[in-house]
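Handing you this structure, nothing more for now.
Apart from one protein chain that is not included, each protein chain of the complex appears where it belongs.
Every chain is named by a letter (A, B and C) in the order it is written, and numbering of its residues begins at 1.
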Amino acid sequence: MTAHSQYESLARRQATARLGMWLFLGSESLLFAGLLALFAAYRVMYPTAFHDAAEHANVALGTINTYILLTSSLTVALALRATEHGRRRATVAWLLVSIAFGVAFDVLKLVEYAQHLHDGFAPGHYYTATSLPPSSVLYFTLYYLLTGLHALHVTAGVIVLGWLALRARRGDFTPTSHIALECGTLYWHLVDLVWIFLWPILYLLR
Amino acid sequence: MTDYLRAESGIRSWLGTTDHKRIAIMYLCAVTIAMMLGGAFAMLLRTKLLISGPGIMEPLTYNRLFTWHGLTMVFMFMIPAIPAVFGNFMLPIMVGAKDLAFPRINLASFYVYCAGAALMLWGMVHGGADTGWTFYAPYATTSPTDVAPIAIGVFILGVSSIMTGLNFIATVHMLRVEKLGWMQLPLFVWAIYATSIIQVIATPVLGLSVTLVALDHALGMGLFDPALGGDPVLFQHLFWFYSHPAVYIMILPAMGVVTEIAPTFARKNILSYRAIAFSSLGIAFVGFLTWGHHMFVAGISQLDAALFGVMSMFVAIFSAVKVFTWIGTLYRGSIALTTPMLYFFAFIYLFAFGGMTGIAVATTSLDVHWHDTYFVVAHFHFIMIGGTLTAFLGAIHYWFPKMFGREYPEKCGVLSAIGVFVGFNLTFVPQFLLGNAGMPRRYYSYPDQFHVLNVCSTLGAYLLGAVMVFTLGYLIVAVFTGKRTSANPWGSRGFEWRVPSPPPTENFDEPLDPTIGCYDYDRA
Amino acid sequence: MMRYLLTWLALVALATVSLFVSGSSIALSLAIAALKAALVAAFFMHLWGSRPVHRIVLITAVAFIVLLVLGVVADVGTRDLAGPYVP
Partner (left out) sequence: MNWLLNLPPQASSVAKGIDWLHYSVILTTFAGVALVAVIAAYFVIRYRRRDDGPTPRIVAPGWLEGGVIVVLLVLFVGWWVVGFQQYRELETAPSNAIPVYVTAKQWMWKFQYADGPSSTDVLVVPVNQPIKLIMQSRDVIHSFFVPAFRIKQDVVPGRATTAWFEAIAPGTYDIECAQYCGTRHSLMRGQVVVLPAAQFELWRANAEPDHFGGKGDGSGLAAYGRVVAADHGCLRCHTLDGTPSIGPTWLASFGRTRRLADGTDVLIDEQYLTESMMEPNSQIAAGFQPVMPTYRSQLEPADVAAIVELIRSLRDAAPSHDEPRPTHDVIQRGAP
């Protein structure tokens, strides 16, 4: 940052960063809008194909992942709280727990992908399954794109949390100044928010 | 205090700067190059159309050229043009801030822009994309050319656009100087603010749709492939969900510019502050409800056609209110016919006409005839050149003294304004007639009965191109040799004119005092 | 602390409920999801009690996602209603 500052106070600067983060999150969530619209449209066009395809979704893994993400949201919130109370070690610990959840989520996701690929439910022209109505391929393509895009966000979130953990350990965050940590946790919650919708749409609806 | 231009020197002091004014100048260079490139493509297009049959270039070349022309002009020139140059430069000053909220994101957005532009240019050099700027599936997903780099380039340019918009919104909310309320903001700020909302909300959807095309073309995702049950019309929905609001990304800042020019040169308060401010927001939001008017004959349902048709009529009202407010602002003013003011009049006339032809194509049954003909080409060039490019040129002349601390040659300016107006009409009025007669767009060759009008149009384009080169020439000369000027050569009340020209690095020697408003011309 | 824990418990409970009831109804499962999202946003993300502009940003984003979905579904869902066609 240059020597001069355009902010009158630190609080103002933090409030601005917070607003910027919210704007970013708003923008980010629109990234999913197009895929959701496609999903809705194709579901209206091919109800049975989508119904049959959804039967093959791995509800068990999807549900475990749901609980994982919900809990990780709690743990990052606790990390932030620990910082607010000046507890550096607890912050790092909670962040590490959250990272572990994030990694677990990704691993389970990969297991799920591997299983689908094994069954021939690959996206687009790689789809080889024959047991379902042909338009089911659209369900799977959208499934990969939606969950893939989301998994990218999870992975990015894990990296961010890792970076925050390092900074927290270094003692960068004080009870009054920890805007980076706050923004990082906001991002993680967004990842959770998106999944909260993806889960029923992709796994539960019949 | 030294001004921002001389505060530091050396190329590193430019490339690594976080000063919004310097970033604006870098953007200005970049978008000018883009405009020249897009213009050069246009000249080639028009040259081909001098003859009706085959010749001069291969059809595939022609198809690539109009694709590149559209993409360059829209994504590399017009979308960043006014916001990233003049918005960047003026907005912090207009709200009384020392800089934007996130200066480093601002710089990053410039480099992201460069990366996206470089990728697109690389894609063009490698013969990419003959799909039209609209990337319609399934042609775009099966095109023999290399679509992916160009599509990803568009995505990256979109990221840059989001970064800019986000920065502006945060700045307007958080960095207004004390006592500067929302309803005292210069209206240019409102326009940029409304633009930013669209950028932040709509651009991700574009990024996703072009990515899907790239994925489909490169990897066979087949989301829009009819052979897998996909519906190509859905791609059009996603594309226009961004691209209709995007036309307002292109016009709103231009409207902001003319809203600053008119009061300055008429020495008059704006006729209705409220109307201009809220219609900007109205356009930003209602503009999201009209995307389907590009798809009336694409096979959408009648219900959708009805909804999108009527919403298009509603959104137009905001623009009309603005036009009448600008005209009304002149009433009992004290009008000086300088170059920016000439551009203002060119804008009003061309935008009103272009906008009304927008109403014409939004009238559903008429669009059945006009869709994808030269009538539509003329409609959008009227708004995008007659509107935005004209406003861009107006803005350059208007803020030239502020940005560079020098005068531009007024006589050359007047000549350029008149030349643009004449050349423009000569180019695009014939295209309305061609469209009426039924000449489809994106036609490499055409039936002979369209020949005469096409030749007129090409001659007009040459004139327009020549004037553009001339304008660029004298402006570049003036940057280095123009006469030095004062802080407020136009006698404007605008906030940006209360700081020295060129402004110091931190913009204000003493904090901006908004007690005398930026349109208060009734006080001495 | 208590507030976070309660939020988390409510989320887990809602997820469990939705696991059993929502297979049948789009509206119901989306309603539960929206409720969960609201909880996360309000308490974990501290929208509750923060500046209104943050809420406006989130609501705007959600509104436009819904808008896109509706605009597209209004097309594909009503293409059959082509009006009176007399063979």
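By definition in this document, contacts are C-beta pairs under 8 Å (C-beta built on N, C-alpha and C of every residue); 3 or more make two chains touch, one makes a residue touch a chain.
Since the model is a prediction, treat every value here as computed from it, not as a measurement.
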The one residue from B:Arg104, B:His369 or B:Arg484 touching the chain left out of view is B:His369
Among listed residues B:Leu271, B:Val286 or B:Val499, the absent chain is touched only by B:Leu271
Of the candidates B:Gly220, B:Gly328, B:Pro409 or B:Pro489, the residue in contact with the absent chain is B:Gly328
Which of A:Tyr46, A:Phe121, A:Tyr144 or A:Tyr203 touches the missing chain? It is A:Tyr46
Chain B residues touching the chain left out here are 59-60, 63, 130-132, 136, 138-139, 142-143, 226-227, 229-233, 266-269, 271-273, 275, 296-299, 302, 305-306, 309-310, 313-314, 316-317, 320-321, 323-325, 327-328, 330-337, 345, 348-349, 352-353, 356-357, 359-360, 362-366, 368-369, 371-373, 433-434, 436-438, 440-447, 453, 491, 520-524
Logged for chain A, residues touching the omitted partner chain are 45-49, 133-135
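The criterion applied here is as follows: only the chains that are shown with their structure count from here on.
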Between the Cα centroids of chain A and chain B the separation in whole angstrom comes to 35
Distance between the CA centroids of chain A and chain C (whole Å) is 16
Among chain C residues, those touching two or more other chains are 53, 60-61, 64, 68, 71-72, 75-77
Chain B residues touching 2+ other chains are 173, 201-202, 205, 231, 234, 237-238, 241
Given the complex, residues on chain B that touch chain A span 18-19, 92, 97-105, 162, 166-167, 169-170, 173-175, 200-205, 207-209, 212, 216, 219-223, 225, 228-231, 234, 237-238, 241, 505-506
Note: in the complex, chain B contacts chain C through residues 173, 197, 201-202, 205, 231, 233-234, 237-238, 241, 288-289, 291-292, 299-304, 307-308
In the complex, chain C touches chain A at residues 1, 4-5, 7-8, 11-12, 15, 18-19, 22-24, 26, 29-30, 32-33, 36-37, 40-41, 43-45, 50-51, 53-54, 57-58, 60-62, 64-65, 68-69, 71-73, 75-77
